[in-house]
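Please read through the structure below; I'll follow up with questions.
All protein chains but one are shown at their positions in the complex.
We call the chains A, B and C, going by the order they appear; numbering starts again at 1 in every chain.
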Amino acid sequence: MWQIVILVGMLICAVMAVRTQKLLISALWLAGASALVALWMYLLGAPEIAVIELSVGAGLVTVLFVFAINISGEGGAPAKELLPRSVSWGLIVLSIGLLAWMGFSGGLPLPASMDGTIFKSVFWQDRAADVLLQIVIIFAGALGILGLLAEGKSHTTKGED
Amino acid sequence: MSLSMTTLSIIGVLGLIGIGLYALLAAQHMIKVIIALQILAKGAILAFVAAGQANGHVSLGQSMALTIVVADTIVAVVGLSLAVQARRYIGSMNIRSLSNLKR
Amino acid sequence: MASTLLLLTIGIPWAGAVIIWLIGDEYQKLLHGIAVAFSVAAGVAALMLIPYATGTPIISVDTGPVFGVFTFAPDGLGVFLAAVATVIGSLAVIFSVDYMKGEDQIARYYAFVLFFIGSMAGLVMTTNLLLVFVFWEITALCSYALISFHNDDPKAVAGGMKALIITQFGGVGLLLGALLIHSYLGSYELNDLLARWNDIPAGVLSVAAFGFLAAAAAKSAQFPFQTWLPDAMEAPTPISALIHAATMVNAGVYLLARFYPAFCNVPGWKTAVVIVGVFSALLAAIMAVVATDLKRVLAYSTVSQLGYMVYAVGTGGIFASQFHLFSHSVFKALLFLGAGAVIHAAGTRDMREMGGLGKKMPVVRNVFILGSLALAGLPIMNGFWSKELVLESGLAGGPMWAYIAMLIGAGITAFYTFRCVYLVFYGEPRKELHVHDAGPFMKTALIPLAALSLVTWLAAGPFSLLLKNTLPYHELEAVSTMFVVEEVLKAPATWIAMVVIALGLIAWWQRDKLTGLGKSLKGLGDIAADSFGFEAINRGVVAGVQSTAESLRATQTGVLNWNVASILIGLIVVMVILVMGA
Partner (left out) sequence: MDVNTLFLWLLILPFAGAMVTYLVGRVAVINKVKDNPARWLAFFVFLGVDYIFILLAQQFLSSGPIDLTVGTVALQFDGISLVLGGSALLLGTLSSLFSVDYIAGDTGEEKFYAMIIAMMGAVVGLSCANDLFNLWVWFETMAITSYMLVAFYSTQPGALEAGVKYLVQSATGSILVMIGIAFVFLVTGETNLDILQKTTAPASILLAAGALFIIGFGVKAALVPMHTWLPDAHSQAPSGVSALLSGIVIEAGLVAMMKALGALAHVSLSWGVILLLFGAVNMTYGNLMALRQNQVKRLLAFSSLSHVGYMLIGFGVAIQFSILNGAAGGFFHLLTHTMMKGLAFLAAGAMLYALYISKQKHGPLMLEDLNGASRKYPMAALGLSVAVLGLGGLPPLAGFMSKWQIFVAGFETQNTWVILLVVYAALNSVLSLGYYAPMVNRMYRLEPSATVSEGKELGFVIQIPLVILTSAIVAIGLWPSAVSFITTPAAAALLKAFGG
């Protein structure tokens, strides 16, 4: 029963993150959702990823959001949606409904016994290829931010020739 | 309640995805859009962990989930910097002012 | 030797095209010289190839199962049309030296002309269906580039686009046929089809047959695809001559004649071919009567004469159709180049502004009249013999109504031909035009053509022998020239035709007395001037596509939310399809 409470809490946090008008509050709701997701994953027997999600999802990302909101300021007054609300609802209900129906109609596999592998060795050794690529992704992300936020004039030398 | 943890997790995943996608349809501010992407990412992470838990390969599931955390954080960061840049050079983070390229 | 000559026939013009393109526009004189040299050399190579004519491929390069064996065979049909393309083509090039003097971008002009000639030679000599399609499309591309040569003129560009799109549209029929044949025979080899057409299911074969017919009709500007040819008149006049006499439009008739043995057994195919021929011949002839643009008259006459050739194929007269094609190439090149000389001198294409030009340019007048006589089918011009052969074959192998329609067409042909000659060269000058006779290069091209249109019919015997010996599947008989002469002179059909043609002439002579009739026909004339509504259909299709495209642009909203929504729509659609399909 208490699992359902966590689950519902998680979804409510997400809904609030979407519904809230103030961006800062919205980011905080997101952090809340993140924390509950982490808790849920802990319950699923995945403590390592839960810790990481807590620190990155609820910590780092929130900081980044606050930082960005600081730069940009709060958004303006709420305006009418660009997409009619009924269309949005229809699309979501249809697509998620279909997904859920297709997902559950065949029945989910029964819980299997744990394979007993250790996260550390799976992550660092078995999936080393993914890990190496994460480095590339981080590198690319860093360059992306640097490239985007770089101040200064474009075409510094071209005007001279 | 006879719902298993796996079933509950999948419900949670679908819920997060639905909320995230709805946010993408309704959001008018770039920050909100990035938040929506983050909600979607949480759904994906949860899906992998739940899948790993269900089939017994929980470490494998965690490992893949971790990769997703990294990738999606980077996406969020790049997205935020794009948004900040848009604020600087377009003057707004609103989707309305980001819809000049069309037709 | 034969394979070398064959490669030279295709390769020389292409090499010339590349060289001219590399030289660029700087050296005008050099360009003219090179173009003439290469085109004449190609013509010589093609003529030298004639004695080596054979039905079996002499060049074959295997490129694997998908693209087949690239084969070339200089059989009677191929080598003959290659010779027409290169020889008439080289005369058009010689004519261009005067006509295009001082024009800008002359390199582009000559490069495409030579590329065009070489591709046409390739089209008729390859026996691989894929290569047929390739060359087919290249000729379409070249005609587009040349029709819209004056590409600052929107009319020229539009004319070129129309030619390209319509012939490409027809090309889809060729593609359909070629691929169907390949999928059932596993080969692109043309002779395989002619030998093994029985292995293809009847329904499939008939789709292929009608696909080829559509392709041929589009290329030869036949009903109902005839609308592009008159608009192609925006091209420089030597190009019109090239398209009408040497290359392009011949390809359609060639295609029908080439595949006749495989398709003649398809139910309804021959009738369809006859109908296409008759409609084209009659409609175009009527349009020629009301046209006032000199080149348009000639363009309609081309459609009409091609109609005769198509009709001949439909009635089984392969020899007659190719023989008429031969005559037509010569006299139509002559007429177009003559018209080019007139237009070059007069600076207008409108016949109503001409008149009385005969005295000022006697040479052009004389050759033009010779060409007109051939077009009208008067003895002893080459057009006479071949048209009579066509009509005779129609009487023997086609339905009676078609024959009568074609006879009427012959009468109308005579009528509009003489109208045209009279309006241009005789009567009182209607407008003050400072004209001069043709330049030396123009004459170099015109005079041989005039001579040829007097004598090519003498080649009937050798020509039929050539076809018989190299086209084993066509079941042709060799006839001697004398036999043809006797046959034509003895046949009552000839005399009927002569009477009709004479009636056409008398009608022109007595046109003033026929005003009553003329008035009653005015309605028809008006419809004819508007291309019997086909122009409207063309315009409607184009406008429809354009406006659909324009309204479709609204779907690119540029709004992020909608973009995401479209992803979801895609997801829902795919899931529904999967659920329904499962």
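Observations on the structure shown:
Note that contacts are C-beta pairs under 8 Å (C-beta built on N, C-alpha and C of every residue); 3 or more make two chains touch, one makes a residue touch a chain.
As the structure is a computational prediction, the values presented were derived from the model and not from experiment.
Across the entire complex, contacts from the unshown chain go to A, B, C. When you scan C:Leu141, C:Ile369 or C:Leu465 for touch with the missing chain, the hit is C:Leu141.
For subunit A, the residues touching the absent chain in the complete assembly are 98-99, 101-106, 108-109, 112, 125-130, 132-137, 139-141, 143-144, 146-150, 152-159. Even with one chain removed from view, subunit B keeps its contact list with that chain: residues 6, 13, 17, 20-21, 24, 30, 33, 37, 40-41, 43-44, 47-48, 50-52, 54-57, 60-61, 64, 67-68, 71-72, 74-75, 78-79, 82-83, 85-86, 89-90, 98-101.
Those residues of subunit C that touch the chain absent from the view are 63-64, 66-67, 104-105, 108, 130, 133-135, 137-138, 141, 144, 148, 151-152, 157, 160-161, 164-165, 168-169, 171-172, 175-176, 179-180, 182-184, 545-546, 548-550, 552-553, 555-558, 560, 562-564, 566-567, 569-571, 574-575, 577-579, 581-582.
Operating definition for what follows: only the chains that are shown with their structure count from here on.
Interface comparison, B-C versus A-B: the higher number of contacting C-beta pairs is recorded for A-B. Per-chain Cα centroids separate subunit A from subunit C by 66 Å. Separating the centre of subunit B from that of subunit C, both taken as means of CA atoms, is a distance of 63 Å. Contact with two or more other chains is made by residues 81-83, 87-88, 91-92, 95, 99 of subunit A. Across the assembly, subunit C contributes residues 559, 561, 565, 568 that each touch 2 or more other chains.
Listing the residues of subunit B that touch subunit C in their complex gives 21, 24-28, 33, 95, 98-103.
The part of subunit C that touches subunit B in the complex is made up of residues 553-554, 556-561, 564-565, 568. Remark: subunit C residues 559, 561-562, 565, 568-569, 571-572, 575-576, 578-579 touch subunit A in the complex.
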